[in-house]
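The complex appears here without one of its protein chains, the remainder shown in place.
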């Protein structure tokens, strides 16, 4: 079988998580997120982000988190501003529209949304009551194109949102990878301070499944658990989620795993760069988008699994490679070997 | 801490499941349910129910399963017939109404729905186009009151549904407990044959989380995975669900665990009966509803956790006790000891 | 053709409305409810109900009004308390569930809802977050059974709602008939004061079509026009609705028409009573529910159209008769004649 660089969820969980599940398995605990592990994990996360009033809930996946946060935050006539490449716009089977909300599509700049395009949507959609009212900005960090928001960028976006009475929501499916990226200057506190709500992804960073929704805006906290239950997101054995976050955040495991994922990709990036190969975006995380000739794509795909992202011109195509905490040095070594053999 | 008889999800998973997770943890697998374990588990289940054309999908919980099945099966103006005590009617925060459908409430007879009340709703709601059109019957087996449907009862209900062009959907959160109940005469094949769609619950019978939705009616299969994704039910690491069902069904573990749960309860039932205590329903599964005096309730609640179900008269209240595969003989022994001490 | 006592919308509009349409037909006016007639009609209504801060919008029909008010007022997990006989529960094709909300069904007492049953629902549905949260009480005045709420009854219900943090919404499809009923002691001001939102029906009292939604609770006013447009309720030629309400309320026409409808029914009621015939409810409006033998039903239905409401016992059935502003004395005379001939 080919080695997969297709995604960061090809393996199971970090062993420490499975061990924690084993260790606590026979202890009786309350259901629905009232277990000791969930309670402790929430407390730990609130400290980490320095936001004691934050409400935190654990859910099973990213689409579920996005659907819940947006459905619970908006009135029926309010809309979302997101990137064309945003996960909610492109890869979630219309989950946001299915709960009733339009998404305005902004063009990505190095994979990122800008205050300028937010401003444009906020000022263009004002024909009351014939047009929806933009109310929430959705962004992903790290982005779907492997890039990250700097502190200055996030602050500028947040201030733009404040100026236009817009909520800011960060999809953190790969937040770990972003926050330990070599170019990153955002802290956990910054993320909480300069958003109204965000989620911390564990599925793609060591967990079996699980995302932690963190709501700092008080208006958005009200009744949120009702939404969880109504939309089928409240697990009977909430302990399964709580225990994973507790394990990941007790000893810095979360960041350590993300660091491994990024380092694996750094070695791959270096190999492509050495061949003079260009990239679709300027990425320093666990996602890389090298632009290859068709022949080069074929050479790599003989040995590895990955997504062919999009055509750049008649003879070139960007591919997407992803590493994870579980990617081994040996797997990277094999890939580098093949990169070095690529035809010009 | 008190011993809990509150539910069958107070512990983690059966150890065989955690071992399987450990064993397969580092193998790379495709995401979203295309992993080898899910594929094999589906095949195994299709054989077990003798329905090779069934479509099977794994989801995280019962409310999610119910919401998905009903939303995917009905047109906007179609409604559901269920019991007042049905899980969807009483305990899922309006999940069915939230996806647009009215539930007609039938009165339970020994915890069960009858062809008579189905017939009544089907024939009363005919004022086109001013009334919704009943289209799906929801029942739970074992029921929310611990009882089970016999083959004759299920066939009669299914035939009534066929006569009225109604779909029949069985919520099998505790299907294991029902099918191994001492009074049961339903087989796995019967369940598939005399319903249009049902689900097999693992959360309450040995799993960490997970329910297997089994769709035998071909019209309901179309596009079902789109619904899964759109409603946030498609796990990236679908292997977590597939592997659990594979483990539970490879060697009869699923039935063995349910049998343990039922046997534990049988001992408890015997102890109540020996004291001349009556029951709310005639249950032979892992749920029991003894009718106690207020003083008796207080005596037990000093030592154990359980739900106080409902008042029967001014001096009596039915409580709900639940056992599971993880309930130990020692825990049952403690409970029996206290039952024997109950005041008259 | 048989004379119809089936409903109060069998004819067109009161001639004064058609004349007003003629008279203003060629004047250019802004669309979407910004026309002079709508503006003036809203002002007139605000004065009539002595509630200068009320927001008023005109829509086309009762189901539309109910769906809009409830959808705009509730969060996803909030539910409605209504009568089993309530129009939203029985005759609107699940319109409320279609916008996501469960309806709890209370039993009618003389066609009316009571503080006791409101209290029961509000206190029973508290299993957070597994049950919906009751948030709005829906009642109809005059009721679907021809009865009316007294001031004392409405105040008691409103106070019960306030105590339980419930909104009170009155469906006024036949509000005119209620407020001019001989036993009524409610004023227009009372209706506005002791509800949070209500609507005034014109379709059944002289209009071609049209209901005026009156929102006194400030939180419910926010963004309401967005909902109107989004749900297809905002007419391009809003003038058609505004002009009708202006005509109906400028010179007391609305009350005069309702009075005619009630008086026509009073004559009919007297004829039934003279025969010793009993009624399903104690009605003093334009709806009457006499309880007849099957033979009597057949005798009347040979000459008149009406609904057969429900079976009372093996030999008796309640029918529903409705009069309107357009019912003539001659039509009533014919009916009285046949009532007098009824067999015992």
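As written, the chain order gives the labels A, B and C, with residue 1 at the start of each chain.
Basically, contacts are C-beta pairs under 8 Å (C-beta built on N, C-alpha and C of every residue); 3 or more make two chains touch, one makes a residue touch a chain.
This is a predicted model, so every value here is computed, not measured.
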Across A:97, A:263 or A:338, the one contacting the chain not displayed is A:97
Contacting the left-out chain: of C:38, C:203 or C:296, that is C:203
Per the whole complex, from B:9, B:37, B:58 or B:77 the residue touching the absent chain is B:77
The missing chain sits against subunit C at residues 1, 3-4, 7, 9-13, 15, 18, 21-22, 24-31, 59-68, 92-95, 98, 203-204, 208-209, 226, 229-237, 239-240, 326
The missing chain sits against subunit A at residues 76-77, 79, 90-94, 97-103, 105, 127, 129-132
Those residues of subunit B that touch the unshown chain are 71-72, 75-77, 128-130, 132-133, 223, 225-230, 234
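Here is the rule we go by: only the chains that are shown with their structure count from here on.
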One chain's C-alpha mean falls closest to the whole-protein C-alpha mean, and that chain is B
By number of contacting C-beta pairs, the most connected chains are A-B
Rounded to a multiple of 5 degrees, the Cα superposition angle from subunit A to subunit B is 180
Chain centres from averaged Cα atoms put subunit A and subunit C apart, in whole Å, by 51
Averaging C-alpha coordinates per chain, one finds the centres of subunit A and subunit B separated by a number of Å equal to 34
Chain centres from averaged Cα atoms put subunit B and subunit C apart, in whole Å, by 43
Going by residue number, subunit B touches two or more other chains at 92-94, 98
